[in-house]
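Heads up, one of the protein chains got dropped from this complex, but the rest are sitting where they should.
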């Protein structure tokens, strides 16, 4: 069984604080936890919410109906009340009596600990108790969290948690939370998993211009900079960011920048530069709905084709599209490795939904395990940067040693110097493009979830992994023969293998967070697919498994 | 019959001047003329050439073998000598005797008119005479050209032209030029045709950051600004340029910017803005080989897919790809009209080859014929900018009248004000995307050259029109059943009609100036095509008809 | 999902300096007699840049950092419009820095109001080009190390047509300064407005500004470039506010021969008429 707790209220009211207390406690208890965030583009006010789905079996995406709604404002209750499942309960932050449970959280906090600041703790305590969970684990968390503050803060919070618990005492039993089934403890969000992976893998230079929803990774890396030895610098604009990373990778350290679609649009020229100069840059793009500024704090999957073709001229690139928090960790490393193996730009395409998604997974290794930069250290005076090879990959030396390293944005000869000779131009272009062969051979194949011979095959990429898996399970439970193929890498594609992986199901449905079906377009363009159905959602909200399953059955 | 005259030498030596004297004279005579330029990325030195193909039947592309090579330097002779057809002649600018005709042009000019400056005229006179043409027409041209200078300049030049003619007197007859067949006079290059069309059609605001090979149009419009009433401003960068044009079109006048791939990369965000704000901007992109700086003065067709997907988020756009000087004129107007009909960005994709190509065509109308901006002038206080309509097109008012015009880069409601409401977001997104229906219905269909039932069908887009037509003629002449389909508009595509136009020939060959076959990719992506052959050329030089025909027969 | 209700009110935090800025701006527009139908409120993206949605006029709310080029295009197409920009310090001096430099050189006749809160508000508290040295944020963990950008000094150096500074906590002063900018006809007018951001800038608070701002005296001659520059460079216990500088330049649009008589929009309409 599973259940979703939704904390909803204005920005600045502590939606996040309450939610994170619960996420920490519930994960520690050993529940499966998957939390997602919905927030508006403002710092105070508006209507934000935080959904914590808990279960006794692995969870992959957001839940469908809300089991417990903690409505911190009247608006939250009005707008979101109807999404509460039958049998669900509403805890309303007021004495007005519109909820199933009505508590003036701030008043309770004030009364209990003489501070309205702890009202979040009251709410967390109430929810824990309501679902029949031991409040002790929340108390432990509070102790850890406020270890550095004075004793009064800890005791005040603990008293508030208990007070919250007491206030729902008469309701306990009405709604039972799922049973803990795992060894608890670790919860990560996509941003943290990506940032951690980059740090562990040896990113040494990070620069970005802040842009939602990519700022989480940037902030994580700024926080981790001293520990891992990273130079983190805020750029004056995205053009500076991508060009700085080009410089850094040329000089010899793994570099990375992160942005969203609008910022990435400004990086297209720099991407082309990295392609021409053969620099192993990594750009992380966290998608949000466009065009233009669009909905800055929402989610979407509209930039696949743009990412694939961004930059003038033709050059090889790889695009990874992690689908889970675990993949955020795994594929960030893989992106860095691919960039260095092939000396060409690599993109990581993610989105608000996944960046903010928290998931209870096993502990991620935080010990440095630097990737191999694949540089040559013994190059001598006769070194040339762009030697023509079968693989398209040339020995890469870095400046400072005996070899002079000459890189050019113009067409160049093997020695890196500018040329207008057309034979050299073609030879170098062919050399660069040959990398695609190796990159294709090494590319991640789409992963199948469900039976080999399923009649209906869902195609998904990126963050739709979780909702897609859940949809398959729901469909299967209803006797529908369905499976899913998820693309964790969308470029390059091993055409024959992908064709084989798709097989010939009765129905093929591309499930995408955009309105034109970009994965389907891509697959058609390489000849993997002819016709397929589209199931799209471009509301700014992620899919849920139930939504997909339902729309497929219609 | 046809014949190519090639003038070759260093930048700054007068290659262009000589060539243009000849082009003007030969067109005036009534020959079919098609001239193309090859130059290096430098201001002086290097090796540039100018090919003037003349014929007694319509010409569409550059010639294959050179009939007359005017080699202004030794290098020109060495590098280009072998491209002279058998029976062709070399006029070498020296007494050294390596050419068929050896004239020290500067010495002759000095001797004849006491100025080395007129050496170009000597060369032009020599070529005219050599081919058996009347030098009088060249004299007329010189008179017109130097009408404002003092008499000495005119007479000096005329004397030099005659001197040139005399020096080849003993060679006359060896090589006969084709016969004039048309009423002569008008010659235009692609840049002029485009610029003139924009001016005539009512572009009122033009801004750009200089970038080869788009600067020709920019320069033409700067020159025409006073006559046509255009504000022309050089922007500080391409980002400024595209955003200025967004502002100008919002305010109510047709606006345009021009650049090449690298500059366009910087405009991708602005393009997305125009999509979101529904602004009728026109961006002209003159392609050159990339990636990055690449070969700045050469030609290529590598940016089709980039142009199609540039900008984050999904929004409608149209892409025109003129193939001839005449189409530069016709489709620039059509681009402006389409932008205004659908209130969305429209792109014109051209390249160095076509921008610099001169062609003897009928006179282009230079009288203003302003396009209909399709604005409403009677909107009142209750006006909203983004009314939801079936066509997706809303009434467009411009600021300054009674209606307040509110445009937003964020998701917005019909009144243009920022919203985070997802229903409004989806409603507006659907509205914008609905424009594609009308745009598709009105889209230019690919044009067929050759028999309906040809066994081999060439697919071409943009500037490959001419070489493609010539290839078809050559193939047909050899008994090969071949035809061509040329795309003057590549987006949106009327899928069914394009399918029909393609039919089911035995062989389909996409002939493209890139290495991945971008038109073929595009056609596959929309389901118009499955497999096809590729015939590519990414050397930086344009195709010739002979080259295409030969490679097809292999 | 209907979230519309929440969008009609300004999306600013309680206590934000933008509220009084907006109010004063509205008053200044009235006082300067600006016809709302001829007014185009241009902005980029940021908290400041939302302002146009909360008042009346034509609105062009464009891209982050790109208000100036958009406004330039608007002004050149129809120079009879009053074109204002409301922008943030990140928007105008960070992402938009190059346009700032060159628009002043051009002297395009737009009125630029920068809500200078010395921080990136909307993206939650990173340093901006005007952040003071040492300011610690989640990105600038060791404090800001880049010298603050001084927009007024740069503008004066570039002989910007009108250069002023004010503070949202001095409403009369702010209104008067805004009116001066709105009435200005010589070209580019820059008003940098100190605006507390209680959510993210805990250093340069309302009180911090209030204690420091000091209007330049009536005897200050804004034609004196050297003095103006000296005032602009003052940032410490005392921060001079007021119109610091005025230059004698002709606006860009008034130098265009093509615009000597009619705006481009008028010319187009006339030509269309002539043809139809």
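Order as written gives the chain letters A, B and C; numbering starts at 1 within each chain.
Methods note: a residue touches a chain if its C-beta (ideal position, glycine included) is under 8 Å from a C-beta of that chain, and two chains touch if they have at least 3 such contacts.
Computed from a predicted structure; not experimentally measured.
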Would you list the chains present here that the left-out chain is in contact with?
A, B, C
One chain isn't shown here. Among A:74, A:226 or A:378, which residue touches it?
A:226
Consider the whole complex, including the chain that is not shown, and state which of B:50, B:118 or B:209 touches that chain.
B:209
Using the definition of touch stated at the top, determine which of C:91, C:159 or C:192 touches the missing chain.
C:159
Which candidate, A:119, A:207 or A:456, sits in contact with the chain we can't see?
A:207
Residues in chain A touching the chain absent from view
202, 204-205, 207, 225-226, 229-231, 233, 235-237, 239-241, 243-255, 269-270, 273, 277, 368-370, 372-373, 398-402, 404-410, 413, 416-424
May I ask you to list the residues on chain B that touch the chain which is not drawn?
12, 40-47, 75, 79, 209-212, 215, 218-219, 222-223, 225-226, 232, 234, 236-237, 262, 292-293, 539, 541
Logged for chain C, residues touching the omitted partner chain are 94, 97-98, 101-102, 105-107, 129, 142, 145-150, 153-154, 157-159, 229, 249, 252, 255, 257
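What we mean here is this: only the chains that are shown with their structure count from here on.
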Just give me the whole-number Å value for how far the CA centre of chain B lies from that of chain C.
42
Let me have the rounded angstrom distance from the C-alpha centre of chain A over to the C-alpha centre of chain B, please.
44
In chain A, what residues contact two or more other chains?
40-41, 46, 262, 292-293, 539, 541
Counting only residues that touch at least two other chains, what does the list for chain C look like?
1-3, 6, 45, 63
